[in-house]
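Yeah, one chain of the complex is gone here, protein chain that is, but the others are all in their spots.
Per-chain numbering from 1; labels A, B and C assigned in written order.
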Amino acid sequence: MRPTKQILSTILSEVKPLIGQGKVADYIPALAKVPNNKLGIAVYTNDGEVITAGDAEESFSIQSISKALSLTLAMMLYKPEEIWQRVGKEPSGQAFNSLIQLEMEQGIPRNPFINAGAIVVADLLQSRLSAPRQRLLEFVRTLSGDSHIVYDKIVAASEMMHSDRNAAIAYLMRSFGNFDNDVIPVLNNYFHACALKMNCVDLAKTFSYLANKGQSVNTKKQIITPTQTKQLNALLATCGLYDGAGEFAYRVGMPGKSGVGGGIIAIVPGEMTIAVWSPELDKSGNSLAGTRALEMLSQRIGRSIF
Amino acid sequence: MRPTKQILSTILSEVKPLIGQGKVADYIPALAKVPNNKLGIAVYTNDGEVITAGDAEESFSIQSISKALSLTLAMMLYKPEEIWQRVGKEPSGQAFNSLIQLEMEQGIPRNPFINAGAIVVADLLQSRLSAPRQRLLEFVRTLSGDSHIVYDKIVAASEMMHSDRNAAIAYLMRSFGNFDNDVIPVLNNYFHACALKMNCVDLAKTFSYLANKGQSVNTKKQIITPTQTKQLNALLATCGLYDGAGEFAYRVGMPGKSGVGGGIIAIVPGEMTIAVWSPELDKSGNSLAGTRALEMLSQRIGRSIF
Amino acid sequence: MRPTKQILSTILSEVKPLIGQGKVADYIPALAKVPNNKLGIAVYTNDGEVITAGDAEESFSIQSISKALSLTLAMMLYKPEEIWQRVGKEPSGQAFNSLIQLEMEQGIPRNPFINAGAIVVADLLQSRLSAPRQRLLEFVRTLSGDSHIVYDKIVAASEMMHSDRNAAIAYLMRSFGNFDNDVIPVLNNYFHACALKMNCVDLAKTFSYLANKGQSVNTKKQIITPTQTKQLNALLATCGLYDGAGEFAYRVGMPGKSGVGGGIIAIVPGEMTIAVWSPELDKSGNSLAGTRALEMLSQRIGRSIF
Partner (left out) sequence: MRPTKQILSTILSEVKPLIGQGKVADYIPALAKVPNNKLGIAVYTNDGEVITAGDAEESFSIQSISKALSLTLAMMLYKPEEIWQRVGKEPSGQAFNSLIQLEMEQGIPRNPFINAGAIVVADLLQSRLSAPRQRLLEFVRTLSGDSHIVYDKIVAASEMMHSDRNAAIAYLMRSFGNFDNDVIPVLNNYFHACALKMNCVDLAKTFSYLANKGQSVNTKKQIITPTQTKQLNALLATCGLYDGAGEFAYRVGMPGKSGVGGGIIAIVPGEMTIAVWSPELDKSGNSLAGTRALEMLSQRIGRSIF
């Protein structure tokens, strides 16, 4: 069954009662003050249809969803072995900001979606792009067709003021020879990527290449190859949901990437890209109502990768 | 493109040069003496066709592939919450026989496919079946249609003589209250399951329910529900390949389960079940040539879940 | 200043208010039911004087204090390298019953006073003594001059029924080749040693060889050499107080060994042996009031090793 506005609206009304059972990220004020009752969803089909419900056109901080964008850029700029000798492809089994495994595994992060791995990717971009921040912004503006997308400067500045843990991660990797640039500018770019403000429609359009063998449905441009697309989806499926990837696969069954701003993108290869937003998080740091909405959508339209 | 005998034969001849680069499991003599040049593959399509190449009808020790069978039996006998309060659904990020995470997480194994998790499943089966070993044997004989499948008594006895590590795991879980029966009989059943002797055709037929929404293609019986099937495939995709699940997803892109006997089963939901066998293992403990054969098959026939 | 009955009595009355702030060990009923207000101390000087206060002649379960006795027996039976290739000499920095470090360090326990190390020592005794349990009993009866010392059979049986964690430790070491005998009989001996019932006077007399260059003050027999005595005291000082050895050295400044029965022995080399008993434990598992009493005694008589 195809998703319809009716199905999406019904799902949102059914998951609404979950609001109040999760917890809005509060480690920086700019995130803490987001109203907890925001709820939106957008589906972008491979034939170009946009279907939405709720607050699908209201922007929010995409946070770690940006890690999938940065990795895409790195895959466009580097040969595979240049990337995968510096970051692994395996689930970590530990908290997203842990240094324990990183020390035991000699400064090689487990995958590109935990903080350490994303910081390595930011270091890679820094080495090969003259203006990585501008490049990323153009990338999402083009893919989404939304020229109003901006970095939330307050969020980026706030993150920078709470950057000690990520600085520790970067310095630890540097001590193992797995970090090439100065720490501060790389972290600054990393935090800007996390501070991208986008809405569900933007996100669904932006990531449509992951559902369409690497070709953007919106721009018709080939972003990455079909093989790279399969690889990126595989990484999202096994590592994209922090320490809740197994649970997400079990319940939703789609490659996805979440952010602590409450957004999640999910892919049905060959068919559609989905973005959902609800700020309250479960204990793994994934949107509580957002995950449930995706689980219900998977059941209603009978779509999953499994 | 559909798989053909020609495609399978070509793939086997192309992966053959890998033999000699891996290492046959040698922790028990019965495994160490298996000739390293065995190589077989079988595909069982959802419309009942069997396609094979190489040593597809020669039996081998299925080892950890049995963990997917035991979990299936447990899902048939228990309510979901009865299982998932005792074992998690997340990748472990640690070696399959590690006690470190098990101690830190209070005796709850990360997933049913690491040793600790499979031992919990064996404990569950012990609690509810009068003759779990006989039940499992009937299960695979029926699903495969091969009444000659047996336990390799020498392998089972050998495993039992090298059971100290698994005994440590079981006792540690017992100390946390996550083990209900006597340790020795449960381990004995666990080792017997690992000692099942099956060939690639048997395996492909046995697991066909995972490619067919829970219904065995061979017997037409509904083994588990479509939702349970999706869930089991999700668990296989995120946790089925020891500490190489991410790499396997990245390269092959199918839910799968491997064993140190050199076998791997892989699922293309809605289409087919594949079994491959080559005894030499890579450093993660997965069949080296077997994984490569599945990667090539995925590319040739254009099938993966991503 | 020499310790006097007056000093000891004053100290006991000063530490009494601490009773109620700790917690009696309750993992087995036989320990849980010991009255929390028991409080006793005995000093045995190297010239043979016994000075006591409080419940110094009431027997209690010596628990881990026995680990120092078992190690002494092992030092009498084995060459140093035979012992120290199987167990280390370093503080562990982890809980006394943790398997984490044991797995990471390939089955070699950090020191003989954590559970794993003491179980290795029990395994050593089992290999070389025909009746290790009887031998240990004779050893303490002779050293203390108290022929009424017995094993508390109820405690030993209770421990055996809660032995899963220690069984896990033993099997893990066996899987690394660091355990020679059957697990159950060794654990049974280990638990019997822990279940020795002795009073403070018994303990002070028994351990007098540690204060007297290896010669028992009571029997005049040379138990171990002066060098072995220095070595054993060094191990007690760095590893004898679970994960509170640093704090104990900082406050008390004497080599010592504690047990969860609330007993502690402490050594002033060249001068005296002290035993104290108060069942309530601090968070490290050491007697709360007992530690404080030793700290005060150290200050009053101006004795410590530092």
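The rule we apply is simple: a contact is a pair of C-beta atoms (placed from the backbone, for glycine too) under 8 Å apart; a residue touches a chain by one contact, two chains touch by 3 or more.
Because the structure is a prediction, the values reported are computed rather than measured.
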| item | value |
| --- | --- |
| Visible chains in contact with the missing one | A, C |
| Residue in contact with the excluded chain [from C:Asp146, C:Asp243 or C:Glu280] | C:Asp243 |
| Sole contact to the chain not displayed, among C:Gly54, C:Pro269 or C:Gly290 | C:Pro269 |
| Those residues of chain C which, in the complete complex, touch the missing chain | 88-94, 101, 110-111, 227, 229-231, 233-235, 237-239, 243-247, 249-251, 253, 255, 269, 299, 304-306 |
| Touch list for chain A against the chain that is not drawn | 98-100, 103-104, 164-165, 167-172, 174-175 |
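Assume only the chains that are shown with their structure count from here on.
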| item | value |
| --- | --- |
| Chain contact graph, described as a line, ring, star, complete graph or other shape | line |
| Whole-Å gap between the CA centroids of chain A and chain C | 55 |
| Distance from the mean Cα position of chain C to that of chain B, given in whole angstrom | 48 |
| Length of the line joining the C-alpha centres of chain A and chain B, rounded to whole Å | 32 |
| In chain A, residues with contacts to at least two other chains | none |
